[in-house]
Each structure stands twice: as structure tokens, then as C-alpha cells.
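Coming up: subunit A.
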Amino acid sequence: MNYVWAAWLSCGVLLCVYSFRTLWRERTLRRLLGKKGPQWP
Partner candidate 1 sequence: MSSSSSLTRALGISALAAVAVNAWWGLSLSPPDKVQGQLVRILYVHPAVATMCYAGFGLCALGSICWLWPRTRSPRWDRLAVAGAEVGAVFCAATLITGSIWGKAAWGVWWTWDARLTLTAILFALSLGYLALRRAVDNPHSRALMSSAVALLMALTVVLDHYATAWFATLHQHTTLFKPSPSIHGWQLVTMCWSFVALGLVFAWMVVHRYRLEALEERYESEGYLVAIEARRAEGQPVSAAARPETGRVLVGSAASAERAEALVEDK
Partner candidate 2 sequence: MWRDAALVAGKDLRVEGRAKVAVNQVAPYALVVLLLFGFAFDQDRPLLVQAAPGLFWMAVLFSGLLAVQRSFSIESADGAIDALRLSRLEPAGIFIGKVVAVAAQLVVLEALLAFGVVVLFQSRLGGAGLLVASTLVSTAGVAAAGVAYGALCVGLRARETLLPLLLSPVLAPVVLAATEAWRAALGLSRGDGWRWLGILACFAAIYLAGGAIGFGALIEET
């Protein structure tokens, strides 16, 4: 059963981390585009 937990958890963690990273980048970009206006680095 430990292997089952390991498989489900590793898969879940990986997908969650990636999803949050994508959402975070999207939020940052929206903020840059919305409030401060476009700014290039």
C-alpha cells in the first residue's frame, strides 16, 4: 500500500506544483499588464 500512496502523492504533488506555477506566472503577467502598464525588463 505504501507504493500506492507514493505513486498517487508524487503524481499529485507534481501536477499541483506545475499548476500553481502556471497560475502564478499568469497572475504576475496580468498585474504587469493591468496596473503598471507594459514594462520591459
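A word on the picks: all candidates are chains of the complex that A comes from, given by their letters.
For the reader, a short list of remarks on this structure follows.
Here, a residue touches a chain if its C-beta (ideal position, glycine included) is under 8 Å from a C-beta of that chain, and two chains touch if they have at least 3 such contacts; residues count from 1.
Predicted, not measured: the structure shown is a model, and the values here were computed from it.
Candidates 1 or 2 all belong to this complex, yet only 1 touches subunit A. Only residues 1, 3-4, 6-8, 10-11, 14-15, 18-19, 22-23, 25-26, 29-30, 32-33, 37-40 of subunit A touch candidate 1 when the two sit together in their complex.
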